[in-house]
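Heads up, one of the protein chains got dropped from this complex, but the rest are sitting where they should.
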Amino acid sequence: MLQNSIITMLSDFGDRDVYVGVMKGVIAQINPYLSVIDLTHQIPPQNLAAARFCLMNACPYFPAGTVHVAVVDPGVGGQRISLAVEFVNGFLVGPDNGIFSGVLSQTPAIAAVVLNNPLYWRSAPSNTFHGRDIFAPVAAHLASGVALKQLGQEIDPATLVSLALRECTPSSTGINGCIQYIDHFGNLITNIPQSYVLDKTWYVEVAGVSIPGHQTYSDMPTGSAIALIGSHGWVEIAINGGNAELQLQLKLGDELRVKI
Amino acid sequence: MLQNSIITMLSDFGDRDVYVGVMKGVIAQINPYLSVIDLTHQIPPQNLAAARFCLMNACPYFPAGTVHVAVVDPGVGGQRISLAVEFVNGFLVGPDNGIFSGVLSQTPAIAAVVLNNPLYWRSAPSNTFHGRDIFAPVAAHLASGVALKQLGQEIDPATLVSLALRECTPSSTGINGCIQYIDHFGNLITNIPQSYVLDKTWYVEVAGVSIPGHQTYSDMPTGSAIALIGSHGWVEIAINGGNAELQLQLKLGDELRVKI
Partner (left out) sequence: MLQNSIITMLSDFGDRDVYVGVMKGVIAQINPYLSVIDLTHQIPPQNLAAARFCLMNACPYFPAGTVHVAVVDPGVGGQRISLAVEFVNGFLVGPDNGIFSGVLSQTPAIAAVVLNNPLYWRSAPSNTFHGRDIFAPVAAHLASGVALKQLGQEIDPATLVSLALRECTPSSTGINGCIQYIDHFGNLITNIPQSYVLDKTWYVEVAGVSIPGHQTYSDMPTGSAIALIGSHGWVEIAINGGNAELQLQLKLGDELRVKI
């Protein structure tokens, strides 16, 4: 049995209930030698776009073979398919609702299966908590060396659900984008990748204000707005020593433009 | 020394202080090969009913031999007894204040001891943090193979403190119950077990509204109220894609009735 293989968990379960702990118990019942790492359980309830973004930014930093379980699952118990996907850096386990479409846009799927082999589930799964009854046990078996194709019927990865998200669009006057994520510090993360601004002089126009592009927070005085390339490779707006969301009064989806 | 035995932790310590981390440090000082899994540390301060409910719902999902440490402990440093209890699925360690009475109502105690052998404590325990000074080290020793009876004097499990909680009551017109727990999603979990409604047609009456019993969230349109059997086996009221606590304006303890 493989030891110290890694399973990550991402969900909208929050931290006040025992849902996450119970999933870890189910994993330990199958293989107590696995390591479980929490990505976050504070995805806003049923917010697939935030889940997709977080998972996409985290997956590259894990060892090959890591199994990522993601449970933001408004359709649980209904018609949506349960999935396991193999990609170049490991495996993805969760509902087929687009939650994996960010990871798979960066590192395409190698193979995918529908989780229809109950041999790898808990017996008598509920209709409301597939995280515990299907995804956690399947992940534990995958991380313990069970082959993907044992878990269910193969499907064409091209048929997986993809989230329709706004993408940034270059125009003659700059790159038009929007705020796709706001982090704990109030940093405003746009949907404009770093490739547009690397090695250039650039600034962001948002809500009638121009914000200069720099290298790091402390390139501007404390309390000043700054644009920079954030740690996951997106153009980001921050306040040195402050909270850009509060101070600039901007919110998810607000539009902006990068100018070179 | 046993490796990868599991200790779970449940408390009202929250996540902003180092109390939980310190307990894990104390465990690692005794045996760094143990695995610690957090159930939750967001029990409302000193709320024994919520702690009892969460622990009761989590214990069945862990491997045999797991040691569950629970520290919601308003009487710390006073007259209440410190306990370790053996039950069929593992061990319970914490104060004798009723926190274990849910688990033990489902899977009775095999043996119990008062933790009065200081050999298994940290030296010079404080009066305010038995989690660190008594419960964590005792749990680490238990999970490492120390026998229950080494930890202190045996007592009759029938003498343990039990919480007096409202139970549901069947009547000629239905089953009267109340909301015993509200989860992160705003799902309203009643004190009515699934045995009353399994394989029946049923609905819930609450605050002048009738809510139909169904199989899963997506059996009702998005935004509609639904009654179902929740993942831990209790009748539950939810909103498909929404928050029942906010939308129905219900709260802990509110009364309701299941009708068949």
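In order of appearance the chains are A and B, and numbering begins at 1 in each one.
Keep in mind that, in the parts below, a contact is a pair of C-beta atoms (placed from the backbone, for glycine too) under 8 Å apart; a residue touches a chain by one contact, two chains touch by 3 or more.
Computed from a predicted structure; not experimentally measured.
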Absent-chain contact - pick from B:28, B:114, B:155 or B:252
B:28
Tell me which of B:13, B:87 or B:100 is the one touching the absent chain.
B:13
Touching the left-out chain: which of B:77, B:108 or B:170?
B:77
Suppose we count only contacts with the excluded chain; which residues of subunit B make the list?
12-22, 24-26, 28-29, 32-33, 36, 45-46, 74-79, 126-129, 132
Go through subunit A and note every residue touching the omitted chain.
4-6, 8, 10, 15, 35, 37-43, 54-55, 57-58, 61-63, 66, 183-185, 215-219, 228-231, 240-241, 243
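By our rule, only the chains that are shown with their structure count from here on.
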Roughly how far is subunit A from subunit B, going centre to centre by Cα mean, in whole Å?
30
